[in-house]
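Below is one structure. I have some questions about it.
One protein chain is absent from this view; the other protein chains keep their places.
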Amino acid sequence: MAREIGDVVLKMEGISLSFGGVKALTNISFDVREHEIRSIIGPNGAGKSSMLNVINGVYHPQEGQVTFRGEVRRDMEPHKAAKQGIARTFQNIALFKGMSVLDNIMTGRNLKMTCNLFQHALHWGAARKEEIEHRRKVEEVIDFLEIQSIRKTPVGRLPYGLQKRVELGRALAAEPSLLLLDEPMAGMNVEEKQDMCRFILDVNDQFGTTIVLIEHDMGVVMDISDRVVVLDYGKKIGDGEPDEVKNNPDVISAYLGTSH
Amino acid sequence: MNLKKTVILGAAVAGLLGSSLAIAAEQFIGLPSYRVGPYAAGGSGIFGGWIDYMQMINERDGGINGVKLAWEECETEYNNARGVECYERLKEKGETGNTVFQPLSTGITYSVLDKVAKDKIPLVTMGYGRTDAADGRVFPYVFPLITTYWSQATTMIKYIAGKEGGTDKLKGKKIALLYHDSAYGKEPHAVLEKMAERYGYELTKIAVAHPGNEQQSQWLQIRQLKPDWVILWGWGVMNPTALKSAAKTGFSREKMLGVWWSGAEEDTVPAGSAAKGFTAAGYNVAGDNYPVIKDIETHVYAKGKGNLEDKSRVGSVYYNRGVVHGLITVEAIRKAQEKYGKGKALTGEQVRWGFENLDLDDKRLADLGATGFLPPLKTSCMDHEGSGRVKYQQWDGSKWNVVTDWIEADKEMVRGMIEESAAAYAKEKGITPRDCSKEM
Amino acid sequence: MLYREAGQFKASYEADQQIFPILQDRVGVLLLIGFFALAVPLFADQYWLKAILIPVLIFSLAAIGLNILTGYAGQLSLGSAAFMAVGAFGAYNFMLRIDGMPFLVAILLGGLCAAAVGVLFGLPSLRIKGFYLAVATLAAQFFIVWALVKIEWFSNYSSSGVITAQEIEILGFAFDGPVSKYLLTLFVVVVMALLAKNMVRSTTGRMWMAVRDMDVAAEVIGIRLMRTKLTAFAVSSFYCGVAGALYAYTYIGTVEPEGFNLDLSFKILFMIIIGGVGSIMGSFLGAAFIVLLPIALDVTVPVLLGDLVSASFVSNLQLIVFGGLIVFFLIVEPHGLARLWQIGKEKLRLWPFPH
Partner (left out) sequence: MQFFFEVLIGGLLSGVLYALVALGFVLIFKASGVFNFAQGAMVFFAALTFVGFLEVLPGWTGLEEGGRAVFWLAFVLSLGAMVLLAIATERVVLRPLVNQPPITLFMATIGLTFLVEGIAQGIWGANVRGLDLGIQDEPIEYMMENFNILISSFDVFAATVAAILVAALALFFQYTRIGRALRAVADDHQAALSIGIPLRHIWVIVWAVAGFVALVAGMIWGARNGVQFALTFTALKALPVLILGGFTSVPGAIVGGLIIGASEKLAEVYVGPFVGGGIESWFPYILALGFLLIRPEGLFGERHIDRV
């Protein structure tokens, strides 16, 4: 690949998270480098989604620290994470069901819009210009994801695969520097998976976006990831390049279910 | 529906006799009634009595000097917006438009208050509405007839003084005012406070939050306070609850005095035996032993034309209050006909004059078969109240019994306050009061 | 045939983002406004103006207010009437206490008072959701009415706690007749409805809807929940407040705090649910429906049945039919009249060539 992997942009150190006594994550550390595709894998309940939720502030870990672009923190509010350029998608699609595809993706740009309520109410001058300018950006995303024909459709009416794509679009509209994708290919057929893979690689390639990915499909993960973290029961059991991880005995036993 | 029938009948008769004969004149009265919701019991009683009285006039006398009464109901649900709609809907009906508007709701009264002077329709509010409207100079079209809340409050103190053995005995007495926490419940505050200054009794005001179906804390307060008298300024379910709670806390019902909106069967029956001994004011009395009620029975109910489904309610407080509404309305029209032409349908403006020049003295009341049924009444340009007298009735466990003669309000005190308040209103609204010496 | 967007190509995003992107809609709205602004005053009688049109317009405005909060931002509220009361009493006091206060400014200030109170009572929405929040907003309903009754300054120490709206005068012209009051109401309501429409189709509206549809996701894309919810409360209460001021000034005249009771709050809620949750147009349809239906029943039922059954039964029958129709409408179209309207339009779009 043409892109250059850069320095570490995100560093997780000793993260522990529990819900009322139930431990979801135990003392986990790993890092993410600029421009790379970093995957988190593990069996169900391994704590993968919790990890993403810690990164962008939805969950607040009890211990550990997160360093993102030099700023050290333990927890933060999700909207601040968004402001710092972290965008994400969700395991169970979290689109705004009552809105059209276009509006959903437009919401992704809300942080870049500066007009206030009164300007919106009048919809004149700056507000109008802003709306059109951002519409243009959103249309670029729509073109990129090849969903032109459904832009005015309410997302609730779309099939699952397209909804996933729209959700990616909403995240991309924010022009993030770090993109967190939670099982972007779950429940898709082979063809849809291929499309999605292509989009992920293109995003990484064209925009240079750093991507943290959770995925179950091992084939896909091993194909597109630069490095992989393996979690099991909230603990890290492996970390490294795909080939390295593939041959890690702990990982093998976790996936085959022999060690527990 | 009577309107329709009479019109059709009239048209048929006119057709028979040839077109040269005019259709018999009709006086239209719009009835903004309410027969559903929380106050349906009062509404159906009052409007039932009122309609029955008008029916009786049509049946017995053939109308007022030959002018038949016609009416139409409009359901307000005791709701302000619905009331306004009814007012506007009824306004233009009938030959000469609506004669009079009596909404039986203070909220609706306020909602149409600004409109009546422009539309020239008298607004009659008996025992509710805006007290200072008794100043006819500022409110030419509003008639809080017979008596107002402020007048009533003064009669309550008079009644208590009578029981205690004179106004001088009021000194040091404790009176608690248990009131519905609303504009309505606040009405008597100023008067009672003023009288407290004059007579030296100690007034404690205790609010009951709407709807008043829980009064535990208020009555425990009363139990602590040990007042000599409790004035119950209640409304709806608050009344039986107060009586029940009084019984529960061992306060004597004999020492409880109710406002006229807490002195009907609807207030005492639900309280059961707890209501026994409770006394309440009334500008009309209960009972079917009056010639006017007997006439309704013979001319209306005997012919199967009564408005009430449950005939046993004839003679109840609310029913009789409705009869008073009917009676005064009819008398105002009769009076106005004397000036503007007998046998003619009159406009609201003309009937307004009738309301302003009512003179129901003892003799007239006797003619109407209503001696003791309602107080003598004489209105004028200055005084749109006309009487200010109430009787007190006591509940004996099964019916209301009159226990006093008509008690006169402290006119001098109330009148001053009315004029003050009306003047403030006139100033705020930029109204120039009429000069009553120029009125006929 | 007439309602066809085929052939209307949008060459620019600007054209696609107009308030009414389809030509027929633009023309339709203009015609509608023209009809209500020009034809109605000429032909409608006083009854229609005073008893139907003015209240429908005012309730529509309140319904838009509630719709912004409930329909767009997803926060269920049962306190709209109380915010109307704040607007009415606010406007009254500004008119009363400041000499030469222009009427339109007074009602806007009344609306701002309502907005401020709305934000205060909106604070719990940050933690409480759904029906819990709805019941919690009842606190606003009861507390505000109680405070308006108790604190006599609000009603200028009037003995009965009521306020009487001052005469309306704008630039020397007195708005005292039904036609002028109607036009004034229409003007305010139409302008505010258009502003609302603009808000809900811009970022503000998208943020509201995002919070409504999925608040966690909204936060993740950078929407500040607190600010968005409170903005919705403020704007919603502002609309209700202005509606309340109009209610006092162009409709009822003399109002008491109890007039803004829970029943009125519920009525406004009915309007948006029957009209269509999340639709400005639906607010108008719902308000018209809820105002007109009982009147229509009151006019027709007695004529049909008057001689057969007692007056009380006729009244109760109206209530039964009203309740039954609400259930019926919800079953036929749970998304309200606005959706029916949309479906109608879609049918029209294809007519006469259904595919």
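We just call them A, B and C in the order they show up, numbering each chain from 1.
Going forward, a residue touches a chain if its C-beta (ideal position, glycine included) is under 8 Å from a C-beta of that chain, and two chains touch if they have at least 3 such contacts.
For clarity, every value in this text was computed on a predicted model and none was experimentally measured.
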Given C:42, C:171, C:308 or C:327, the one touching the chain that is not displayed: C:327
Absent-chain contact - pick from B:65, B:167 or B:249: B:249
Residue in contact with the excluded chain [from C:13, C:48 or C:143]: C:143
Listed residues B:119, B:187, B:266 or B:383, member touching the removed chain: B:266
Missing-chain contacts mapped onto subunit C: 70, 76, 124, 127-132, 134-136, 138-139, 142-143, 145-146, 150, 216-217, 220, 262, 266, 269-270, 273-274, 277, 312-313, 316-320, 322-327, 330-331, 334
Touch residues of subunit B, complete complex, unshown partner: 35-41, 43-44, 181, 205-211, 213-214, 216-218, 220-221, 223-224, 236-237, 240-241, 244, 247-250, 265-267, 269-272, 274, 309-310, 313
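In this text, only the chains that are shown with their structure count from here on.
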Chain contact graph, described as a line, ring, star, complete graph or other shape: line
Closest chain to the centre of mass proxy, which here is the mean CA position: C
Reference subunit A; chain at largest CA-centroid distance: B
Inter-chain centre distance, subunit B versus subunit C - centres from mean C-alpha coordinates, in Å: 36
Subunit A and subunit B, separation of their C-alpha mean positions in angstrom: 73
Sites on subunit C at which at least two other chains make contact: none
For the subunit C and subunit A complex, residues of the former touching the latter: 12-14, 16-17, 19, 195-196, 198-199, 201-207, 209-210, 212-214, 216-225, 231, 235, 278
Interfacial residue positions of subunit A with respect to subunit C in the complex: 56, 58, 77-79, 81-83, 87-88, 90, 94-99, 103, 106-108, 110-111, 113, 115, 117, 120-123, 127-128, 131-132, 135-136, 139, 170-171, 174
Subunit C partner contacts - residues on subunit B that touch it in the complex: 1, 33-36, 40, 44, 47, 73-75, 77, 79-82, 84-85, 87-89, 91-92, 106-107, 110-111, 113-115, 130-132, 181-184, 186-187, 190, 209-210, 307, 309, 421, 425, 428-430
